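Read the structure below first, then the notes.
Heads up, one of the protein chains got dropped from this complex, but the rest are sitting where they should.
Presenting chain A:
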Amino acid sequence: MANIAVARIKREFKEVVKSEEVAKCHIKVELVDDSFTSLRGEILGPPDTPYEGGTFILDIRIPETYPFNPPKVQFLTKIWHPNISSVTGAICLDILKDQWAAAMTLRTVLLSLQALLAAPEPDDPQDAVVARQYKETSDIFSQTARHWASNYASAPHREPVMDDKVAQLKNMGFDEHKARVALSTHNWDIEQAMENILS
């Protein structure tokens, strides 16, 4: 990797480790290996959101041309959010694309992602299904997002009715995650969800 990329990631790494947000356990960055090209990020779900108290893990790849090009970031933790793919974890956020600037850092990226969790942008969606639910039935969206956060990100607030429906389908022999996706996609209508899995 180009020298400037490695040198900068090393300096940033020291900075982020010392930052106030890390001290408060709001964000975290770890090395995956000693090449400084592959990192693991962590953000805490922001208060007063369905993601509150959850721990979301991110895969961060540093391109050879960093910081002239943005890091490639995606969610490893499964999440229900209009701007994040519920299938791949791919993120739609302008600063990770054409609005990147060379003075931005891993810290600003993690804080921006945290802000994205608090303020989705449904008009620029990554996941069309989630975006539609967010716009049309915002209560169901919030509960679904909270259900996913409690199951995949260890967030403390559960959605017992949704947990029960997933358990029902699981007991019938369906894969738990597939059942959750089908139920989430069909606004928690069990019959439609089953039809969807079987079709």
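Basically, contacts are C-beta pairs under 8 Å (C-beta built on N, C-alpha and C of every residue); 3 or more make two chains touch, one makes a residue touch a chain; residues count from 1.
Following the convention adopted for this analysis, contacts and distances are computed from a predicted model.
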Chain excluded from display, named as in UniProt, from "EKC/KEOPS complex subunit TPRKB", "Ribosome-associated complex subunit SSZ1", "Pyruvate dehydrogenase E1 component subunit alpha" or "E3 ubiquitin-protein ligase RNF181": "E3 ubiquitin-protein ligase RNF181"
Among A:34, A:98, A:139 or A:191, residue touching the chain not depicted: A:98
Chain not shown: contacting residue from A:41, A:54, A:67 or A:122: A:67
Per the touch definition above, residue among A:11, A:61, A:157 or A:177 touching the missing chain: A:11
Residue numbers in chain A that touch the chain omitted from display: 4, 7-8, 11-12, 15, 67-68, 97-98, 101-105
